[in-house]
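Mind having a look at this structure? Questions to follow.
One chain of protein is taken out of this complex; the other chains stay put.
And now, chain A:
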Amino acid sequence: MVNLAMITTVKPSIFLLALFCFILSGCAANNREMSEVANQLRHNLPVETALTKLEAIKVEQQSSAQLQLNLGYLQLVSGDYQNAIINLEGAKETMLSLQAVSISENLSSATVNETFRSYSGWPTDQVLVHGMMAMAYLLNNDLNGARVEILQADVQMNKLAETKNTQGQLAFVRYLAGVIYELNDEYDSALISYRMALSIITARQESPPQPLQQSLIDLTAHIGLNEESKKYQQQFHLVLSKPYSNKQFVFSFDGVVTQMMQAKSTLWWPIDDVYLSVALPNFPRNNYVESKSYIHTQHSELATQTIENIEERARGDLQARMPKITAMALARAGAKFQTVKELNKKDNVLGAFANVLTIISEVADLRHWGMLPSSIQVATSYSTKKTLNLSTHYGQQTLDLSQSTISGKSHSVILLSSLTNQIHLASF
């Protein structure tokens, strides 16, 4: 943290201030462009067009991870798994390299604004990047690659858990880990991951989705932990599945997460006994309405159920960081106030000009992984037919499972997204 007293004694010249304003203008503009694309995606912009628009954005170095996260996610849902992996890996490496505290970025953000910081990802981003990469590897039929990602996600979640808060603890990633282990016949590890997913959801006082409940019941029985299986059966009012050879793990990405907005606020500056205006990031009201997909089996209709509410996670991340952001904004506003006061003493015109520049330079950092879905939903079915009938955002769709039947593979991973009518399938 930058020393407050040190900031207040700084006497910057207008030239320096103007130059800083010029340099910073790039980051805010980049984020505006990405936010616009995200907002258009919410209003049915085709994902291919969104990708083209994103690819045309030239970002500053400090926002490269944010762009790569957005590109990688859209490439994943549009079926370009190879490029999704490349971009998400790039974002992951950049975010990792930015874990150390930067002296220059701290000084810049304490004197000008927060957009000078390199985007190192929110806790949700730092974990979810592994989840999205694991999905890309799975759909690319690379189970080992997916396994590597969920192991890395585990390390990252354990690191984040050291601070004893729940930021970055994602039930979706734990559940996905369970699925990957199950596909790899590692039932012990799968059960541990499912238990962890349940523990995260229970800590949030949410209800676990039915596929997670069923997996816990079935796997505990499979391993021979019959008492635990019975306990889950009583708790969830479900019974053990009949023996099955075909299982379809369905994941559905619904919506586009709400974009952050800038809110002007006034804070008390005790050194000069004045209220100072600051720009802070803020999420508007959550108007997301969940849209489910359905799987029609021989006997029933299964709805996808939410395992991760990204709207809530994004707001949680921001809320956890707000005290730090607010303290920095106040220190910065105080430094700017001092600068203007000093210049005013020398020359009123210069002081007025400096005042305008300090107001212009005060912008909130609104960067986040803005293309993420509002919610991640899951379902499982046990169909032995060659086709699977689904009702999605795009109406009735029939998925051909015959390839997996022909090749003798029995389990499938299916990805649906409200951004595209494509259904992605991989068989194991």
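Assume a contact is a pair of C-beta atoms (placed from the backbone, for glycine too) under 8 Å apart; a residue touches a chain by one contact, two chains touch by 3 or more; residues count from 1.
Assume contacts and distances are computed from a predicted model.
According to UniProt, the chain absent from the figure is "Putative conserved lipoprotein, UCP02722", selected among "Energy transducer TonB", "ABC transporter ATP-binding protein", "Na+/H+ antiporter subunit C" or "Putative conserved lipoprotein, UCP02722".
When the missing chain is restored to the complex, the residue among A:A56, A:A100 or A:V289 that touches it is A:A100.
Touching the missing chain, out of A:L151, A:A320 or A:L425, is residue A:L151. Even with one chain removed from view, chain A keeps its contact list with that chain: residues 6, 10-13, 16, 19-20, 23, 98-104, 107-108, 111, 116, 144-145, 147-148, 151-152, 155, 158-159, 162.
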